[in-house]
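Of the protein chains in this complex, one is absent; all others appear in place.
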Amino acid sequence: MFHALVAIKQVPDTTNIRIDPETGNLVREGVPAIMNPYDAHALAEAVKWKRKLGGKVTVVSMGPPSFITTIREAIELGADRGILLSDRKFAGADTLATSYVLAAAIEVIHKEEPISLLFFGKQAIDGDTAQVGPGVAVRLELPILTYATKIRAVDLENGFVTVERHTEHWVEVVETPMPTMLTCEKEIAEIPFAPLPDLIRSLRYDPEIWTMSAGPLEFDKQQVGVLGSPTIVFKMGTPPLPEPGEKFNTREVGVEKAVKLALDKAAAAGVLQAVLGGAQ
Amino acid sequence: MNKHIGFDAIVVGAGLAGSAAALVMAREGLNVALVERGQKPGSKNYFGGAIYTHAIAEVLPDFMERKPKFERPVTEAGFWFLAEDGLTKMVTQGGKLNAEPADAYTALRADFDLWWAAQAQAAGALLIPKTTVVDFIRAAGGAVVGVMTDRPEGEIYAPVVIISEGVNNLLTQKLGLIDHDLEPAHQALAFKQVISLPAKEINARFGLPDANHGVAASVLGDVSLGLPGMGFIYTNKKTISVGLGVMLDTLAEYQLRPYEVLQRYLEHPAIAPLVAGGQLLEYGGHLIPEGGWHDMPQLYTDGAMVVGDAATMVNALHWEGTNMAIISGKLAAETALEAHQQSDFSVRTLAGYEARLKEGFILKDMKQYRRFSRFLETHPEFMGTYPAFLNDALGGFFSAYGKPKRQLFTEIYQSLTGRRSLFQAAGDMLSMGRAVLGW
Partner (left out) sequence: MTTRRFWVFIEQVEGNVHPVSWELLGVARDLASQVAAEAEEKGDAVVVEAVLLGDKVEAIAQEALGYGADRVYLIDDPVVAYYRNCPYYKGIAAVAEKYAPEVFLIGATILGRDLAGAVATALHTGLTADCTGLEMGEVRGVKHKLLLATRPAFGGNIMATIVCRQHTPQMSSVRPRVFPMPEYDPAAEGEIIREPLGVTEAGALTCILEFLHHQEKSVDIEYADVIVAGGRGLETPENFQLIQQLADVLGGVVGASRPCIDAGWIDSAQQVGQSGKTVRPKLYIAAGISGALQHKVGMQNSDFIIAINSDPQAPIFEVADVGIVGDLFQVIPAMIAQIEAYQQEAAT
C-alpha cells in the first residue's frame, strides 16, 4: 500500500509581519498563521499520488495546540490522518531537537503502517533553515532528495521512486529505493481547491495528540525542546543602517545636472573607471 | 458518487446578521451550516465602527460573560464639524453613556466577527469557511432547497436559506428579489485606516481617563471636500479607526481617488495630531447601502429570506447597521424555526419574517429616514457651508478681538448670509428635519 507521510509546520505569514518601531521586537499579534507554503505543495503532491495509487496520507506536525488548525487544513487538502506532537517540553526546539521529535514519531508511524514516501517542505518560511528535512533523514537513515520539483514515477512493486530535483546547475533525475524523503519546491504540485466534503470532514476532525508520554512512544527528555537544542538565540534586532549618501533632486537642479553630479560621485570613488574598464 | 450534504438550514455569510441567525437556529436544535467566503469570519469585513449592545443582548442575553471582542465602550459620542482649518465639536459624555454594559462599543471586525461566529459555533452551527455560495438549488416549483458553492462537489441542501451576504447582494439579485443593481447614487464607498498607537497616547490625545473610555464621532464638513459624505473616528484599545464615506456617484463625478480624500482628511490640522506617529495597520474599503427604504428588496421567497446589509438595512446618519443586521438575522431565524415546526417553507410561513420586522424598530426607522440619502445629495451645503460657518461663528464668538460685540455678531451673521441666504438656510433646516424625522 502507498503510505505517504507529510511533515507540516504552521508559520506566521511573513508577508504580514511588522516590527514594533519602539522596541524593535516582532509583533506577533494579528499576524495570520498559515500552513508553511512549501509543506502545502508537498502535501498536494502526496495526495495526488494517493488518489492515483490508492493508499493513505498521514500528516505529522510538532507544535503548540494552535497547530490543530493547520492539521485540519491538511485534512481538508486530502490527508487521512493527522498527528500533532505537542508538549510544553518540546518548546524552544532548534532544528536538531525538532528533527529528533519528528524522527522518533515517524519511526513509530512507520512500524504501524510502513511508509513509502516522506514529504517535507524545502524550508519553513519563518526560519528559512531547510535543515529539519535532512536532519530527520539522517536520523532515520533514509535517502533524501532535496529541492524536488517532480515525481516521475512511483514503482510500488519494486520499491523505487524516480524524482527530478534541481541544483544550481541542472535538474537531476534520481532513482532511489523507498522509503525516501523528498523536500519539495512549490512547483511539485499546485494546491487544489478542496472538494466540499473534504472541507466538512476537516472541520469536524480532531487530530491525535502525542505528548512526551501520552502517545505510543516516550520521548527522551534530553533530546527535546531547549534541552535538546545546541543553539540559542543570542540576540535579535533590526539591522543597523549605514550613513546615507547625498541626494540630488532633478526638480531642484534639473535632470542632466542631477545625473552628472551623481556620476561625478561615482567617478570620484573610482567606480566608474573600474566598471567601464571592464566593459571594454 | 458523492454523498448528499444536507442541513436543516443554511446561512450565507458569517457577518453580524448571519452568525446571529445561525446562533438562534442552532440553539433550538437545528443543524445549521454557516457558509463564509473569507478565510475566517470577519477577515473580509469592514466597518467604522461601533456595535450596539441592545441588539446583541436580544440574541444573547449573557453576552458580557462570554468575553465579547470589544475594544472600548463609547463614553463620548457626537459630531465634529471640520472647516478648512478648524474644528467645532458637538459631543456628549457621561450620563447614559456611562451605563454598564455600554450602549455601544467600538470594535474591529476581524476580532468581533470571529467571536460572534464562535458563539454560533458553540451553539452547534457548523461554520464552513473559505467557501463562496455562487447560486441556489431550486426545486421544480422554484423554491430554494439549497445552495451551490464554488467548491468541487459543492452542493449543500436545506429547506430554508438565510441570505446574509452583506452589501454586495449578488445572490439576492440572483433570486430576483431585487430587480435592479444598486445605483451609485445610493451607495457610499467607505474607506478607512486603522492606525496603531500606544493606549496611553490615545487616552491623552482624546482626553480619556483610561482605556475603558472611548470616543465615537461622526465628522462632517471639510472631511469630504464639502461633497456628500461623512467621516468618522473611533478609538479602539490600541488603535484608532478613522475613515470616511463618500457617495459613489460623487467619487466618479469629481474623479476623486478614495486614498487621496482620506489622506487629505488625515492631514487636516485638527486630525493630524490625533494620528501622528501612528503606524498604519490596515487600509480598506467597503460599500454602505444608503438607498435604504427605496432599495429594499423583497425580503423573502419560497425557501429563502434576506437579512442585514443585503436587505439595505442601514441607517446612514447614525452609522447604524450592525444592530439592524443582528436583529433581522434573529427574526429570520425565528421564522425559520417556525417553518420547521410547521414543515412549511413556502412564503406562507416566511411572510412571518416581514411581520416580525414591522413590529420592531428596523422598518420604522428605515421608513422615517427614507429621504436621508437623497437629502444629502441635494444639500451639499451641510457638508461644506454649515460646518465652515459654525467654525467661523464659534471662533468669532470666543475671540476677544477688541471690537464691539454688536459688530462681531453682525460679522458672524454676514459670514452665514454670505454663504447662504437666510431664506435658503431656513429651507435647508426644514429639509434636514424632513430627512431625519421622516416628515
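When the chains are written out, they are named A and B in that same order, and each has its own residue count from 1.
Note that in this section contacts are C-beta pairs under 8 Å (C-beta built on N, C-alpha and C of every residue); 3 or more make two chains touch, one makes a residue touch a chain.
Since the structure is predicted, the reported quantities are computational estimates derived from the model, not experimental observations.
Note that the absent chain touches A when the full complex is taken as a whole.
Within the whole complex, the absent chain has one touching residue among A:I8, A:V57 or A:A137, and that is A:A137.
Which of A:A7, A:I83, A:L145 or A:V224 touches the hidden chain is settled by the complete complex: it is A:L145. Seen across the whole complex, the unshown chain contacts chain A at 12, 14-15, 17-19, 24, 26, 94-96, 99, 125-135, 137-139, 143-147, 162, 164, 166-177, 229-239, 241-242, 244-251, 255-256, 258-263, 265-267, 269, 271-276, 278-280.
Throughout what follows, only the chains that are shown with their structure count from here on.
Look at where the CA atoms of chain A average out and do the same for chain B: the two points lie 41 Å apart. Per the touch definition, chain B reaches chain A in the complex via residues 2-3, 5, 39, 110, 126-128, 130-131, 149-156, 279, 281. Within the complex, the chain A residues that touch chain B are 18, 21, 30, 32, 193-197, 199-200, 203-204.
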